[in-house]
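The next block holds one structure in the form of structure tokens; read it before the comments.
All protein chains but one are shown at their positions in the complex.
Now for chain A:
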Amino acid sequence: MSIFSFLFKKNKLEKQTKTLSHLLKSLKQSSDFVHLPFQTNGHYFSIYYFDSLVDPKLLQQHVLCHLQQDLSEHSSLSIHDLQQIIPIQRIEVTADVEMIETKLLKGFAMIQLLDATDRCALINLASENLGLRQNNDSENEFSVVGPKVGFVENIGTNLHLLRRQIVTPNLIFRELTVGSMSKTKVVVAYINGIANDQTIETVIQRVSEIEFDVVFDTSLIDQMISDNSSSPFPSFVSTERIDRVIYALVGGQVAIFADGSPYVITGPSTLFDFFTSPEDYYLPWILGSFFRLIRLFGVMFSILASPIYIAVLTYHYEMIPKDLLGPIIFSRSNVPFPPTLEVLFLEITIELLREAGARLPTKVAQTLGIVGGIVIGQASVEAALTSNILLIIVSLAALASFTTPIFKMSNTIRFIRFPIIFFASFWGGVGIVFAICLLLIHLGKLQSFGNPYFVPLYPLRVKAFADSFIRSPYHLTAKRPSYLRPRTFWRYDPKKAKQKKDIDE
């Protein structure tokens, strides 16, 4: 232990006394680090940059070109004069080696005058969009009505997209850096005066406490800042849709962006947030509510259908009426397995199909769907591995689980079906209710940024029901939900929005 701590200390000491020449020496080990000695009009420079990070066009047109042409006008040159010569914003002059290192690694070029080597100018030449997608059609969270612009991998573009729609000085971006290797830029966005201060503090504290090497995606941040990381339920909504993020921000939530990730986390979330789709708000409220109810019913069906089949056919066959008994006997008479095995066989087949479909290239996946859906289904019935009725139930349940708009939640629904299947096969109907109990307790315990997850059901917030099971008309949802404890409550004036007029007026 003492040896290690000694090493650790030594390491730290070394870092502190690192000089510029040390840094350059270590960077030169890499072949893409370029040192460009330069001389015009009696001025001697060195330009250092990473070839792989810098945009060559910017370097040629804005730096080299101007240095070559305009330097003749300056007889004596100090490092601060570069800002006048080079037409690039925010040229920083510094002697801080740490800063020079990070900036060089982020795609800045460093210019050093040979007369005064202690201070250097840092010029941003990073090629922001090289190799990244320019646009995202939000195909993973598609909606027929509404904008089809999604976030992309470039955080600058994402913040731009956000600020274009929320035109208020109160939209605040707080920048943090996460990841010891990746030094990923993470931005916490919120609307000042709406979002709860305590929530903002919690978010920023949790994000800044993350210890990790490379942040590949916001979903890593999501897992590391979640209140209960050993729950199958996602703590926060993650979305690639702009309208969803804006809606969350306006409602008083906080959004987290990370560079390199097209998905944005919004929180604190509740269970119902995962079942709302932006389309609910684009359609008339009656249709929106209807589709939302269908979705919630789909979830219930997807979770409970096959367990109920097991419970009824294994233990409670008295519950089947005479008229229904005939078809069930007819379709199951050749099946040699108990219902549990039958269901597990089919459920696992469907899971395999889904997993294979997700991993295969798109064009092959289409064929797979046909092979899986028709051939395997039909063949397994004919081979008397499963019954026709179960085939219908399981495929309907699979279909219903796809209605969840947030991918993470639909994965959860895929998963929690299996424990319930086991409960049902051990204890029948009682087992199913045991499992539901467990689910309810678990959801009651969960929190998202310290906010209850199961709200508005528990704790009960009757007013928040306006936008949970159904999507009420807009004059009823003018108030922000109270469980987020927003600092101001009204989104817009409901009286103006309502404007009830008498008949023929």
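The rule is simple: a contact is a pair of C-beta atoms (placed from the backbone, for glycine too) under 8 Å apart; a residue touches a chain by one contact, two chains touch by 3 or more; residues count from 1.
One rule holds for everything that comes next: contacts and distances are computed from a predicted model.
Novice: Could you check which of "Peptidase C60 sortase A and B", "Lactate utilization protein", "Spore germination protein (Amino acid permease)" or "Chemotaxis protein CheW" matches the UniProt name for the chain that's left out?
Specialist: Going by UniProt, the chain not displayed is called "Spore germination protein (Amino acid permease)".
Novice: Out of A:214, A:286 or A:324, which is the one that touches the chain we can't see?
Specialist: Only one of A:214, A:286 or A:324 touches the chain omitted from view, namely A:324.
Novice: Of A:54, A:110 or A:432, which one is in contact with the hidden chain?
Specialist: Touches the omitted chain: A:432.
Novice: Out of A:35, A:445 or A:495, point to the residue that touches the absent chain in the complete complex.
Specialist: Result: among the candidates, A:445 touches the missing chain.
Novice: In the full complex, which residues of chain A touch the absent chain?
Specialist: Counting over the whole complex, chain A touches the hidden chain at residues 315-316, 318-321, 323-324, 427-430, 432-434, 436-438, 440-442, 444-445, 454, 457-460.
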